[in-house]
Every structure is written in structure tokens, then in C-alpha cells.
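Everything below concerns the one structure shown next.
Shown here: the complex without one of its protein chains, the others still in place.
Lettered A and B in written order, each chain numbered from 1.
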Amino acid sequence: MKSALPKVLHRLANRPMVAHVLANAAALKPSLIVGVTAPGAAEVTKAFAPHPTVVQSKPLGTGHAAKAALGALKGHDGPVLVVFGDAPLVTTASLRKLVAACRKAGAAVGVLGFVARDPTPYGRLIVQDGELMKIVESRDADAAERSVAFSNSGVMCIDGRLIASLLGGLRNDNAKREFYLTDAVRLAREAGHKAIAVAGEEAEFQGINSRAELAAAEQALQQRLRAAAMASGVTMTDPGTVWLSADTKFETDVTLGPSVRFGPGVTVGSDTVINAFCDIEGVRIGRRALVGPFARIRPGSEVADGVHIGNFVELKATRMAKGAKANHLTYLGDSDIGAGSNIGAGTIAVNYDGYGKHRTVIGADVFIGSNSSLVAPLTVGRGANVTAGSVVTEDVPANALAFGRARQVTKKGRAAALRAKLKDRAAALKKAAAERSDKK
Amino acid sequence: MKSALPKVLHRLANRPMVAHVLANAAALKPSLIVGVTAPGAAEVTKAFAPHPTVVQSKPLGTGHAAKAALGALKGHDGPVLVVFGDAPLVTTASLRKLVAACRKAGAAVGVLGFVARDPTPYGRLIVQDGELMKIVESRDADAAERSVAFSNSGVMCIDGRLIASLLGGLRNDNAKREFYLTDAVRLAREAGHKAIAVAGEEAEFQGINSRAELAAAEQALQQRLRAAAMASGVTMTDPGTVWLSADTKFETDVTLGPSVRFGPGVTVGSDTVINAFCDIEGVRIGRRALVGPFARIRPGSEVADGVHIGNFVELKATRMAKGAKANHLTYLGDSDIGAGSNIGAGTIAVNYDGYGKHRTVIGADVFIGSNSSLVAPLTVGRGANVTAGSVVTEDVPANALAFGRARQVTKKGRAAALRAKLKDRAAALKKAAAERSDKK
Partner (left out) sequence: MKSALPKVLHRLANRPMVAHVLANAAALKPSLIVGVTAPGAAEVTKAFAPHPTVVQSKPLGTGHAAKAALGALKGHDGPVLVVFGDAPLVTTASLRKLVAACRKAGAAVGVLGFVARDPTPYGRLIVQDGELMKIVESRDADAAERSVAFSNSGVMCIDGRLIASLLGGLRNDNAKREFYLTDAVRLAREAGHKAIAVAGEEAEFQGINSRAELAAAEQALQQRLRAAAMASGVTMTDPGTVWLSADTKFETDVTLGPSVRFGPGVTVGSDTVINAFCDIEGVRIGRRALVGPFARIRPGSEVADGVHIGNFVELKATRMAKGAKANHLTYLGDSDIGAGSNIGAGTIAVNYDGYGKHRTVIGADVFIGSNSSLVAPLTVGRGANVTAGSVVTEDVPANALAFGRARQVTKKGRAAALRAKLKDRAAALKKAAAERSDKK
């Protein structure tokens, strides 16, 4: 990955790769999930929480990694699924299918396989009469085995009552001096147990070993998320430019323009339209709302029914009550905007003084004139009116009218003199610059 | 579609699906277009206007729907084309080809067909010696017929002199108890008339029954529109992220950056550059103009030759005369900007007072200083100068100089005291917050 960040913490759909693996496994409601990490991977351990992790002391192969978890599995005699932190596209449905097939067949070991377009790099699953005979590594395969396209995904289901003895039997008498989990198939059969293989789609089993593969996995996940959203009644002008998070939620008849990014924690109510070029994160958006184009909503926000958020508007930790509007070039940070209030173009909620963040609380039916500065902490009462261009530093009572701007002074015919002066200044600066560059 | 909106009103290239069907049919200049709608579909009827519609009382099949239109077709003895509101990709060229082929062959019935990659879901067109023998529904086809990939698009051309008798002969003695329009082929042949099939491309005949299919149709339409624009001399850095409307028009040597959306009603003059991330609708843009990145132009605008509209600038119902410039973070709504005038960064045209919208009229060669608020209704005369940061509430005569800002007051060495005060406030607030959370 050429990265200082552990591979499984690279993000897909706005959560770490390994969190997808955990979520897909957790959907099976297992009694226990145990992570196996390399030594000193505190960040990875944290990403596993609340699930426990064990440390594989040395990188001695997949079988060795699985053995590291044996202690944590003590007393567990149900099926044990082995999944990989860098293969986040394996679906819950495939895992469920594997477990169900093992149960039905009474298999000690089950393996998810796939028919590979190019099986060259993969171990092959040799199946006979419905049973998995063995897994042959690519380099060890004979000509007949090499012609088999049914390939090993690595995902395995092992009978919890047998796992300790199977893993105990693994040997590292091979070229790489590693313990291969795949040997469990042979060991199980030698002990008179059954092994099976269950076929899935190749697309699910792509591992991630480079940024390009990370981007490809992101693309695959996005396509799943987009398809699900459209199936539930979301219109997208161009699904290929809608970027969703794993937890984005929509009601029906939501319309999304092209180029919309959803960070984590967004829900969108029905009949809401989100126009092109929006970046939205951490907000519950109500129904019949109108957002964008060019809107940016940051976490901690709430946008009620019928709210309008227009172009070049930023909301941060801001609540907009029913029908409130902020349509143009506005920053609302740490603010509460009352129902039906209108925030004029160019308004800035001055929430930061260099040391602390302060709230701006605006009542219902307030009219904030354009280009105003609302210096927080500030309260503007219901029905109040702030005139355009005002700097508001003191609370405004309900129904009051607040001015905070200078009176206009117009000097007739004086623009020409100013123009002449500015022109002269520009010429003088140009001349000075030329002289400076001559000297060099 | 999981939608409260009738399917044919879902939008493609910014107009309802059915409007594409109407436009493509209307391009043939037929003497009459009649829509057939379900009962209570007032919105659909409206979308058909000015074309009349008739109501199909019950959903009893395609033949039944066609019969509903018979009254409206009385006296018409030319060819009658039957097209579908949810198949908007069928081109005028294909319709024309079908009508011409029917005319040439003297056929009573003609059908548009296509060679399907997967014909399973389609009725098959059984052609022999250049004549269409019958259309066999997939479930009724025998093995030989099922092996035919030539499939029924549904689009038909029926001789206007025969349509009443052909439709009159349809029966609903089938599993679904529906009247199938496809039976007209058999009926025509039984009456001694000729039927033919004309082949088109499968891509044209995709019907739309889900949001995913809607998105795919949008993509197909966009590719047609983009290809046409490029062929006419438009450069696109990334055509896949240029979203056009069906009516977008370009002169030659227009350059479009990536991620540009065109709403309805846009024309762009030659040598104009539209940079990345623009959202443009309802505007005639002149030649050699420079727009974006991050520009948003809303309907009712006019942008003359040589105008510059820069980043984070919104125009709404605004006319910019030749060579005028608004380059940074500006909102111009309901405004007229004179030739050669310069609107400084951060300018806001205050066009809305909470009740009415008012115009800002700025003459030629005006200089509006940055961060000004222009409170409409307002007139600024030719050659006037508004100083930066002004709130302008009264008209400014030509060549006048207008100030509307406070004089600066500088208090030496006082920043430290302020910083200390703000720091103390932040600390006190933090402490209070901690105490509140302790109590919980």
C-alpha cells in the first residue's frame, strides 16, 4: 500500500476496511468475534472494539494466525468462520450460505470458492462427488489440477469441536516454512471427516493489496450501495458520481443530482431533492427539503422538513427548523435557526473567537438581512429583523429591528478623481517594479 | 419505481420521460399525436399538452390501450405509430425507418424489432421471406421459436385505414385476459394484408421499470447528447461528467471542464470556456466568456460576450452586459450589470426583503468594491464607484463615489487584553459544560 497506515484501516465507503468485514460477520449474530492482529497494531485492535483481539506473534502463515485465536474460542463448539480483514467485499449472504451448507452436509470444513477468470494465482479446489478432496496451491498443482478454475477464496468454516485438533495437526514442512490453513481440508479428510466447497462470485473475493485495488473495492461497494438505494426508490441522475457511506439512509422519492458525496451519518427524508455538487455528512435531513447545488453540511446538523439550503452554504452543528431557508453564500456554525426564518445571502455566524465556539440562536420567523455578521454567543428573538450588512453583537429581542451598519455617504462626481488617483498609483507601482527588475 | 410520481413523468436529461417520446414522435411531423393514459393521471395529461389524451378505463393490455385512441383517430387514414411512454430512447430515425418500410412494402402492420443479447423476456418476431409471420410471446414459443433472437420492441406502425378493424378483432382469450396489440400482426395476415419487421438496435428499446433502468437510460441519453456536442466542436475534458439537457446548445470551440451540469435552456457561444464544477441553467452565454469553476447560473440570466463569472458566484435572473466581471464569492439576483463593470469579491445584491424581490441596476463601467451589500431596489449610475465594505441603500448617481462603512479605529496593544478575556471566557464555558455533564 506504500502507507504508514495499517492496510485493514484504509477506508472504504467511509469506514475502515476491517469494519466492513466485522459488520458482515456480525450480521450472522455469532456468539463471538475474535480478531487476530500482528504485534503492536494498537490502532487495528481499536478498530476491532468491542470485539477482542489476539496477537499473532510472528507472521507464520494463515494456519498459525488461526491457531492464535484458539484460546479465545475455548468452549465454543459451533461453526467457526475464518474471514480476512483485507477482503471486505465478502457478503453476509455468502458467509451464511457457507455455514448453512456445512451444517446441512455435516462437514468439518467448508470453503468458499469461485470460478476465476484467471486462476493462475489461486489455490484450486479439487471437488469430487460433491466433496472437497483437497486444496492445491497453484505451484504444487499438476496439469489436470491447473486446468481447474474453481479457486480458493480463503474463507473457511470449521467445526468448532474439531478446530483445535485440526489446527494442531498443521505442519510447516513446505518451501515457505508456513502453516497453511488450507491443510485443514486434508487433515479433516484423513481423520474421516467431510469437507465441502461452496461457490460464490469472484467479485466478492478480491483482496486488497494496493491503492488501485482499494479504489476498485470502493467502486464495487459503491455500486452495491447505489443499487440498493435506487431499488428503495431513490432517483440518481448519475449513480456513478454519487458517493455513499455504508450507513447512508434514504426514504422514497429522494432525488439526487450528479456529484453528491455522503459522509457518515446521513438520513434523507422522502421527496427531498439534493442537487448537484453537495458534500453532506452527519445530518438528518427531513422531507421535502431542497439542498444545493454546492451545499456543504457538516456533522451535528439537523435539517427539518421543507428547509432550503442553497449554493455555497455551509452548515456545521446547526439545526434548521421547519421551513427555514439559507439560500446563498452563508456560513452557519453552531446555530439554531427557527422555523420559517430566512437567512439572507452572505450571512456569517461568527461562532469562533479564536478560543471558544459559541452558539447563535435565532427564533422563528426571523429575517436576517444579507451580508450580516452574527457575533455569537447571540440570541435573536422570534419575529425580529436584522437589516442587511449589519454586524450584530448584542442580543436582539423578539420583534425588534436591529441595525449595525454605517449610513451611506454619496459624493457626487467624485469617482473620476478617485479613478485618476488609483490609475496613477497603479502606474507608479508598475514603474517601481520595472525599476527594481532593471537593477537585478 | 417505488414512487408517488407516475413513471412516465420521471425525468431524463431534465425533461419528463414522456416528453422525449413526444419530441421524437413530433419530429416526424405527424398530423396528430394522441396520448393514452390511465384514469386520474392529470399530471400525465398535462405533460402531453398541447397533444390531446384519451383515458384507458382499465389496464386491459396494449391492444385495449390502443383501442381507446380509436375515436381520436377517426378520419385519419395515414400510418399510425404506436410508441410507449416508458421507452424514451427510441429515436426519430428508427420511427421514420419503420414508417418508410411499411409504406414501401405496402404493409398493414410493421413492427420494430431488435436482436436481443438475451431474448428470454421478449416476444419473438417470426420472419419468413421478408414478411413478419407472427409475434410469439416468450412463454408460448416452441423450441424453434425460442431460439430466435429477433425480438419485439412493441413499437408498431399500423395502416390508418385498417387500424379500427384490426383492433376490433383483438380477443382477450389468453391467460392474462388482456388484449394484446401484437395480435394485430396475425389478424392483418388473416385478412390478407402484409406485415413486416424492421430491425433496430437493442439499446433503443430499453423500457424503464426501475430507478436503476432510469439511470441507465439517462446515461444512454447523455452519451448521445455528449457525442453530438463533441461532433459539433465542443471540447470536453471528461465527457462522462458533463450532464446536458435535451435542449443545451453550443457554438464551436466551446471548452467544458469536468463536472459541469446544464439544466434546461442554456446556449453557449463560441470560444467560451466553462471550467470545472459549474451548474448552469436558463441562460444565454455569449462568446469568449469565462465561467467558473464553481459558478452557478440560474434561470432568467443573460451573460454577454467576454463576461467573466468566477468561483462561488451565483447569478439569478441577472443580465451581465459585455465584458462585465463578477469573479469571486458573489450573489447577483434580479440584477442588471452594465458593460465593463466590475463587481468585487463578496458582493451581495440584496434583492429580497422577506416579501418582494427587487432589482439592482448597475450602469456601465461601475466599480463595486468588495464585500458590498447592494440593497435593492437600487440604481448605480455609469462610472460610479462604491467603496469596499459598503452597505448601499440609496441610489448612486453616475460618476459618484459612495461610502457606506464605518471608519476604522485601531487600539494599539489591546489585542492581548482581548485574547486574555476570550481565553478566560472559553475556559469558563468549558468548566461550566464539564460541571453540567458531571451532574448528569
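Here is the rule we go by: a contact is a pair of C-beta atoms (placed from the backbone, for glycine too) under 8 Å apart; a residue touches a chain by one contact, two chains touch by 3 or more.
Not measured: the values here are computed from a predicted model.
From the options B:Pro30, B:Gly207 or B:Pro258, the residue with contact to the unseen chain in the full assembly is B:Pro258. Only one of the listed residues, A:Asp159, A:Glu202, A:Glu314 or A:Asp336, touches the absent chain: A:Glu314.
Mapped onto subunit A, contacts with the missing chain fall at residues 1-5, 10-11, 210-212, 214-215, 218-219, 222, 240-241, 243, 259, 261, 277, 279, 294, 296, 312, 314, 329-331, 333, 346, 348-350, 352-354, 367, 371, 373, 375, 383-385, 390-394, 396-397, 399-406, 419, 422-423, 425-426, 429-430. Within subunit B, the residues in touch with the undisplayed chain are 227, 230-241, 252-253, 257-259, 271, 275-277, 293-294, 310-312, 328-329, 342, 344-346, 353-356, 358, 367, 369-371, 385, 388-389, 405-416, 418-419.
One rule holds for everything that comes next: only the chains that are shown with their structure count from here on.
Distance between subunit A and subunit B, defined via averaged C-alpha coordinates, is recorded as 31 Å.
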